[in-house]
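For this view, one protein chain was removed and the others were kept in their places.
So that you can tell them apart, the chains are marked A and B in the order they are listed, and the count of residues begins at 1 in each.
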Amino acid sequence: MEPLSWTGPWGAWLNPLLGLSVAGLVAASLLALVLSLVSAPVRRQSLPDGTLAARAGLHGLADLAGRAFLWLTALVLALYLLLPLLLPYGALGILGEMSQRFLPVWIALGLTFGLSIAFKRRLGLYGKLFDSTIGMAGFALVMFWVFIALFAGLFDLIATHDPLTALSGMKNKVPGTPLAMAGDGVYPHYLLGGDNLARDVFSRMVHGSWIVVQIAPLATIFAFLVGITLGLPAGFYAGRLDTVLSFLANLILAFPVILLFYLLVTPEMVQTGVPAYMAMVLFLFPIAFFGVLLNARLAPRPMLRLVVLAMLLLFGGWLYLSMVSQDGTPVDFWPDALDLFDVPGGILVVFVSVVFVNAPTVFRIVRGLTMDIKTRDYVAAAQTRGESPWYIMLWEILPNARGPLIVDFCLRIGYTTILLGTLGFFGLGLPPDSPDWGSTINLGRRLLSIYPHAAMVPALALLSLVLGLNLLADGLREESLKD
Amino acid sequence: MTDTVTDPALEVAPGEPILEIRNLSISFFTRTREIPAVMDFSATVRAGEALGLVGESGCGKSTVALGVMQDLGVNGRITGGSIKFRGEELTTMSPARLREIRGRDIAMIYQEPMASLNPALKIDRQLMEVPMIHEGISAEEARARALEVVRDVRLPDPERILDSYPHQLSGGQQQRIVIAMALMSKPALLILDEPTTALDVTVEAAVIDLVRELGEKYGTSMLFISHNLGLVLETCDRICVMYSGEAVERGRIGEVFDEMRHPYTQALFRAIPLPGADKATRPLIAIPGNFPLPDERPPGCNFGPRCDYFQEGRCDAQPIPMVEVPGDGHEARCIRTEEIDWDAPPEVSDHRESTEIGEVVLKVDGLQKYYQVSRPGLLGGGEAQVVKANETLSFEAHESETLAIVGESGCGKSTLAKVLMGLETATAGGVELDGRAVGDVPIEKRDTRTVADVQMVFQNPFDTLNPSMTVGRQIIRALEIFGVGDSPRDRKRRMLELLDLVKLPREFATRMPRQLSGGQKQRVGIARAFAGGARIVVADEPVSALDVSVQAAVTDLLMEIQREQKTTLLFISHDLSIVRYLADRVMVMYLGHVVEIGTAREVFSPPYHPYTEALLSAVPIADTHVEKKHIVLEGDVPSAMNPPSGCPFQTRCRWKSRVPGDLCEREVPPMVEFAPGHKVKCHLSQEEFASMEPVITLAEN
Partner (left out) sequence: MIRFLLSRLLTLLVTAFALTFIVFFLTNLEPSLEKIAKSEIGTRVSDAEVESWLDRNGYGEPMLVRYGEWLGVVPGWTHTVDGEVVAGRCELPGGTVETSAFCGILQGDWGWSTVFRRDVAEIIGRSLALTGKLMFWVMMVMVPGALILGVLAGMREGSKLDRSLSTVSILTTATPEYVSGVVFIAVFASTAVGLRWFNGSATSAMEDATFENFTLPVLTIALYGMGYIARMTRASMTEVMTAQYIRTARLKGVSFPKIVLRHALRNALIAPFTVIMLQFPWLLNGVVIVETLFNYKGFGWTLVQAAGNNDIELLLGVSVVSVVVVLLTQLISDIGYVYLNPRIRVS
């Protein structure tokens, strides 16, 4: 097999086209920017059809050119994606082949967007996301990685090789290197090169996303449940309870995160069982949260309440006990027959410490929102009906705080992703050969100045996912403010 | 004072137009469409004259003002017509020329004085800036000017005021500073956009008085924007009534008030409580329907769908032009001005009987509520201070009775409501509900019956419903809590009946609150309050945040339900007009004290408590036949944290000198009983009381 170049033979005429359109786009945007700086905004014209007309003169020209080049760029990019399906292997080089590996992702993304845009008016805040360019871009980036993770993690698609297996002769090879010993049914190239242990960088990137997509959202949800369960009463009752809880939250926040990780995420710590005990406390919060939530709502209907709460305690308790009780840790009491799953100690400690780091910030946000919303008349109305404090907190206050919380949720997933990367970067918690992005960057950085690809690939992957989440949050914020 | 540097050629002789708006149209643009806010609007302000611009919220009156200032924001744009200021066209003016005119020739004052002042700059810098920009004078000169103007707006201790930050002043003082700022360069035209809405009635009266006086002194023309017809009557020479983006009637103020020629103006006057209106004999007439949204305006006449005189095929056939009617520049946007009999008395559909007042339901005896307040935050729990919110309140309320509680902010009426509801417990004294003591029972300890018996209607319609729960769900929740109905189906049926009761369509059960208008939300709030068959409903300014045309309907509804269910209504308000209209008995509160209590007739006629007298004089009345005695209270309501010694009102009382010695400063006066049930808390002698004259007299017509 020949080595693949970045864009292959067809790139010879696609690349200049792309270069041209991107250069045009940049030039037009810069021109528009400079124009908007030097001259005051031109008064706008309204058209008979009721829309606001394009600005006249140079402004309008710059806008028009910008839009034209944007479409041209999009068109060329689409060619990069679609052409490989029609052309023989390698015709569009590494990019073409990567695009082809991502085919299921493109289909899934297309379906998601098509359906969402078609029904966007009936989808509430999620639907409104599709009115905002920034929000859509963010959502696309996020879903891109989510789909990669799902297809790779659940169906073993997309990845070309096993992320943990080293192939001889592939150590530190540059992107597009053919396998030294190609066999039948083995993918013939390392698309993004090999790392210093001769493993496929592309496959490691793809599998790394699965680890992030599993841990980050779940840890964030837990952090939110903890933060909400404690933040609501702190904001609602204020007074002494608030003082104590806020002090504790500030205590955790005063720890530099890195230090906390170095103290918590160590093998010795796993041995002592501290994370397991912390998990016992943290995992109690979801059950408490949903228990109180339903209890408050169903208080006027005692029979229904009894049934619902019993069900919740039964199933929630079972999940909780399965989750908490781990073989090989000090907390191991639950019979194996009933234990639904075991979480590896390393993952558990990572999970717990990430929740631990995030929860105080969520607590502070929820507390602030609660203090604001509790002065509303509908809260007073609930009080004059004699509603229980928890009903007021969970059904009157919380639903009305959801806008800022959803936005923060997106941001926080991004932050959690960064934290997971940090842990990997310092080699904490996760096993050293784990394909997660942080660990891969850590391995790759040693030879960074000679073979940058091994560290660059996961770095850019992480960057794009977090960027997507931030853009998504920004779009959501903008759209939720429009109400 | 130095003269403003203006081009002599631009000086306008009195009586000549200074601001001419011709066929002005303003639209706001969203990403997808254009929303017209003002259409074909014309008006003229003459030199030395005040023009009032009146209409309900959303009618475009503030947009007109911002259009004149050329400050419509990113999305707003003038789509047609012209605005000429002293002959100069404003719509095409260069930004530099516009900056020269703003602040020097045209100044603007608007709502929320606190928000209008920069919190980070001291008052003097904010004032001095104006002449320093426009006249290039030195800082010393500007400061001298600022001192003079601050004196002109009658603020005490001008030096100290100039040296303070905005948050250190009270609301009334802030508004005076905003006025001073507007007058710093002696503008030719002053635009006032609801300048007193955020202020208390007595403070409002003083500010309005000041504006009128300064307008005369400086010879400033004014464009006065308000929703309050009474205020406009007191301040303006001419009036322009707006409805849904259009001017519907304009003319001299007397003519429009007495000989209105547009059905909307007429309906507006019939919907507001004027002296003489009475809930039993001359009830208010609500305007049916709702204000049209800017993108749902009907063809032809905008008021058509709500108009009694609407004729299909004529009123909705073509755009309606302004038509001249007899009078001095009197015009109306109605094609039937000649056909309508404007003097015909309104049809009153049902003659309602006043209900029998029943047994005592609520008995409050010597109620006292003190709060311990420690200065929050920074000082780390400094000394605790005591806020005396309620001082020895005693009163009774009967079945089917409406007891109005009147007072300005800080008078303790909200605290009283909280104690009744059980959200707070009394410090001393007792509250009895049907003979059960509830004064020191907090809401958690009250049984379901008591909770359902005392319910509340809140002030702000946009805040009264949980925005993320359907209307039906919220009413059902109240039913569940009050233990009404046996099954979910039963409760659903009850909920729909309640919607019928408050005259809302049953489809509203599945709507979210944001899909409802303010008046509709308030109706849901009323339905929720009456869900458990309440004995006492506390209505905390239930209509003050609503538009005039909706106010009447909601007030009516409240009284109708009250009559049917024999509920006791505690109506908290600062608006004496509406209180006079609907209350059986009135209780006037000041700084936690009841200063006067009695039947409505007794309270509204002499002898008055001096505070009641001032309050009556302060409320603007939209009736040209009413003559009011002019009483202006100095200063602001003292803080409840640091109340004056002796009589709470002694710091602002104009009768204080008639009481011998320093009795007022030493002792809280006793309650003096004039007639059974009519009591006044004052040291004045019987002779002084006897010498009091009525504040409001109706001229014969």
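Worth a mention:
Note that a residue touches a chain if its C-beta (ideal position, glycine included) is under 8 Å from a C-beta of that chain, and two chains touch if they have at least 3 such contacts.
These numbers come from a predicted model, not from an experiment.
Considering the complete complex, the chain that is not shown touches A, B. Residue B:V130 is the one among B:V130, B:C307 or B:V626 that touches the chain missing from this view. The chain omitted from view is touched by exactly one of A:P84, A:P286 or A:G414, namely A:G414. Of the candidate positions A:L86, A:A254, A:M303 or A:A337, contact with the unshown chain belongs to A:A254.
Checked against the full complex, the candidates A:G127, A:P188 or A:P452 give a single residue touching the omitted chain, namely A:P452.
Although one chain is not displayed, chain B still touches it through residues 69, 71, 74, 99-104, 107-108, 110, 112, 115-121, 129-130, 133-134, 165, 167-168, 178, 181, 378-380, 382.
Along chain A, the points of touch with the absent chain fall at residues 29, 32-33, 36-37, 41, 247, 250-251, 253-259, 262-264, 266-269, 271-272, 274, 414, 418, 421-422, 425-426, 438, 441, 444-445, 448-453, 455-456, 459-460, 462-463, 466-467, 469-471, 474.
In this text, only the chains that are shown with their structure count from here on.
Between chain A and chain B, the centres computed from C-alpha atoms are 50 Å apart. Of all residues in chain B, only 27, 29, 32-34, 74, 77, 79, 95, 421-423, 443-444, 446, 448, 451, 454-456, 458-460, 463-469, 477-478, 480-483, 514, 525, 528 touch chain A in the complex they form.
In the complex of the two chains, the chain A residues touching chain B come out as 40-41, 43-44, 46, 50-52, 300-301, 376-378, 380-387, 395-396, 399-400, 402, 483.
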